[in-house]
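Reading through the structure tokens given below for one structure.
One protein chain is absent from this view; the other protein chains keep their places.
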Amino acid sequence: MAPRADLARRAVAEALGTALLLAAVVGSGIMAERLAGGNVALALLANTVATGAALVALILTFGAISGAHFNPAVTLADASQGGLSWREVPAYILAQIAGAFAGVAVAHVMFGEALFSASRHERSGLAQMASEFVATFGLLAVIWGSARRRVEAVPFAVGAYITAAYWFTSSTSFANPAVTLARAASDTFAGIRPADAPGFVVAQLAGAAVATLAFRWLVPALPKVADRVVDRILPEDMS
Amino acid sequence: MAPRADLARRAVAEALGTALLLAAVVGSGIMAERLAGGNVALALLANTVATGAALVALILTFGAISGAHFNPAVTLADASQGGLSWREVPAYILAQIAGAFAGVAVAHVMFGEALFSASRHERSGLAQMASEFVATFGLLAVIWGSARRRVEAVPFAVGAYITAAYWFTSSTSFANPAVTLARAASDTFAGIRPADAPGFVVAQLAGAAVATLAFRWLVPALPKVADRVVDRILPEDMS
Amino acid sequence: MAPRADLARRAVAEALGTALLLAAVVGSGIMAERLAGGNVALALLANTVATGAALVALILTFGAISGAHFNPAVTLADASQGGLSWREVPAYILAQIAGAFAGVAVAHVMFGEALFSASRHERSGLAQMASEFVATFGLLAVIWGSARRRVEAVPFAVGAYITAAYWFTSSTSFANPAVTLARAASDTFAGIRPADAPGFVVAQLAGAAVATLAFRWLVPALPKVADRVVDRILPEDMS
Partner (left out) sequence: MAPRADLARRAVAEALGTALLLAAVVGSGIMAERLAGGNVALALLANTVATGAALVALILTFGAISGAHFNPAVTLADASQGGLSWREVPAYILAQIAGAFAGVAVAHVMFGEALFSASRHERSGLAQMASEFVATFGLLAVIWGSARRRVEAVPFAVGAYITAAYWFTSSTSFANPAVTLARAASDTFAGIRPADAPGFVVAQLAGAAVATLAFRWLVPALPKVADRVVDRILPEDMS
């Protein structure tokens, strides 16, 4: 493995990045719904553009510190291939979940809403479960495939993928267990009923696992790719 | 030729990538039509953004395995310049067609529709034939030209091109025989009547052939470019 | 100067690229107006996305052959700094104008319109003249500045710039004399009255000249940059 930032810095980077991601997802959803005058396609288009762009910016920002996972499914998949050691996983996942909830609160403050509010947005049924499976399968496929080619492409690949996936899945592609839990605490455009969250998480983890198995076969060198999913730190940066 | 993944892995990559592409095209069409409240421009804009972004992500993902053709017209053109051997062509094309139909089925499941349904969307006439000829001519021009410059640019060039072509052709630029056949099996926003599909395929193959002839003259070194249209595998990846 | 394709190939590349650019500008304008149900903002947004994306794709495609000027103002500015020899300029400009008109005709065929039709779209007055001056000043600034940094950035810089300029100028930023002449032959969304075209061309050439003078001072090494505005051909491509 290449030299890396210590775990405390990486965990803070994961928390900060996931917080900004959730602020972007939830905040742009509130803004879009307020301005769109009832046209849901227009609201979702604005929400999509904001989310895809935020992902590009945030992965470029935090990738060189923590790998910019922002997502327990990515962390678990990366650990399964040796890209991250298992003992680092809890710090990553806790930071992601804490950051996600903080990001929701920040979005709510920026729009004058209560810090948290249980969502009443129903998202259930087979079509939505299938959507989250496909969405997370695709996300992991994109990460494994594009990280293999060259790590510089990952921010653009992931941002583009989620931009598309907001529209091609009936669930609008949460594809991220930490995001799912935190969006349950937002009774706004981007929310999900707490009761619907566990099903989403199960479908997401299944999609991530199947994509990782598929790429394990497609790309025999996958563990080398996994190492790249947490960015190297350049030696000259270690002052 | 540079070392490559074996044909089985490449065929699976073509099938998987084409399936995700069709899921994106058809799925986002369904979502967009459902939400747009009858405004076709808004629906097509969402469909466009999703398709262009999906292409960027999927070519970055599968390019380093199979070349990310996802398109029999591209595979045939590449083989004509020696980038792919003719005996590999049937596996590529079968994988693309099978993947395309699977992707349509996946989209339908994600939106609670029947697995397949014959489209009733009429797309015929000289203007649409001319559109498919121009669309596929342009697509092959973009691939030949941008692959020549540097293979890293191809995903962005193709994604940007199709984003534009959705709007500047009256057919919305299918530009892909496998995509055309599979979209005939979707009675949704992105569909095409089965009876109209053969005309589209003929116009697409003609456009691809003319573009390849034109670039054969414009770029004397085209066979070297063709080799790049199936990505090299880095030696360190061959563990 | 680095080795280059011969002038015939470069002129054909300029013609082909400019034709596809005009097909994109005019075609997407027709499609957008037909679908937008009278909402001009939505129509212009689709027209913008298509034009910006087309520029990215086409500059990536033809940049390595002819430099992908597609624009007499760019060719003249580049020649003024020695990037192109003056005896090559007429072939470039004629190819651009011929290609532009061909592209308009292709767009009209794809949408079932007459090959050419004189536009009745009035675009005149001081605000529009100022707009074309600013638009072309900005375009040349972007080309000089981004080509200096690294030539790989130019397609994205130009595509992004025109995407913005469609909206921040009251003329929607033609910024190109060949494009202006050809759009006078299209009585559609993207058209301009023939009587208004000469004023646009004068403002465009003035903007290009002032930007080039400004960057001549800002960047003392400008002639070295000019050489890069027609891409190098890699020696291994000269089979």
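For clarity, chains are labelled A, B and C in written order, and residue numbers in each chain start from 1.
The definition used in the following text is that contacts are C-beta pairs under 8 Å (C-beta built on N, C-alpha and C of every residue); 3 or more make two chains touch, one makes a residue touch a chain.
Just so it is clear, the model here is predicted, and its values are computed rather than measured.
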Touching partners, among the displayed chains, of the absent chain: A, C
Touching residue (missing chain; options C:G52, C:G67, C:G99 or C:P177): C:G52
Touching residue (missing chain; options A:A32, A:I93 or A:A130): A:A32
Residues in chain A touching the chain absent from view: 5, 9, 12-13, 16, 20, 23-28, 31-32, 35-37, 39, 42-43, 45-47, 49-51, 53-54, 56-58, 60-65, 106-107, 109-112, 152, 155-156, 159, 231, 236-239
Residues in chain C touching the chain absent from view: 39-42, 44-45, 48-49, 52, 125-127, 130-131, 134, 138, 141-142, 144-146, 148-150, 153, 156-158, 160-161, 163-170, 214, 217-221, 224
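Keep in mind that, in the parts below, only the chains that are shown with their structure count from here on.
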Given chain A and chain B, the chains that contact each of them: none
Mean-CA-position distance for chain C and chain B (Å): 27
Inter-centroid spacing, chain C versus chain A (mean Cα positions, whole Å): 39
